[in-house]
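Shown here: the complex without one of its protein chains, the others still in place.
For chain A:
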Amino acid sequence: MLIFSVFKTLTDHTVTVELKNDLCITGVLKSVDQYLNIRLDAIKVENAEQHPHMMAVKNCFIRGSVIRYVQLPASAMDIQLLEDATRRESGKKI
């Protein structure tokens, strides 16, 4: 639930999602759900030459389970808040 809340605070920020098939998509985070499925707008494929079939796609829904990493905007995050929330959540029972 913690990470879900983090993603919710990052809506309308630009993130880069790296999938398990090495596809890298940069776009504006529009929404996220409890499974950490992600909807991106105004997308751009970073390694477009390896994935030419993605050229025409402008927005997409990404299933949470195929995501490897998400590169987040560090300036939009409160690290102290993040660590306190993690301690609180791990204290009660994860």
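One rule holds in what follows: a residue touches a chain if its C-beta (ideal position, glycine included) is under 8 Å from a C-beta of that chain, and two chains touch if they have at least 3 such contacts; residues count from 1.
To be clear about the criterion, contacts and distances are computed from a predicted model.
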| item | value |
| --- | --- |
| Name per UniProt, for the chain absent here [options: "FAD/NAD(P)-binding domain-containing protein", "LSM complex subunit LSM3", "Alpha-1,6-mannosyltransferase mnn11" or "DDB1- and CUL4-associated factor 13"] | "LSM complex subunit LSM3" |
| Among A:D12, A:D33 or A:E83, residue touching the chain not depicted | A:E83 |
| Residues of chain A (touch criterion as defined above) contacting the omitted chain | 1-3, 6-7, 20, 36, 64-65, 67-74, 77, 79, 82-83, 85-87, 89-90, 94 |
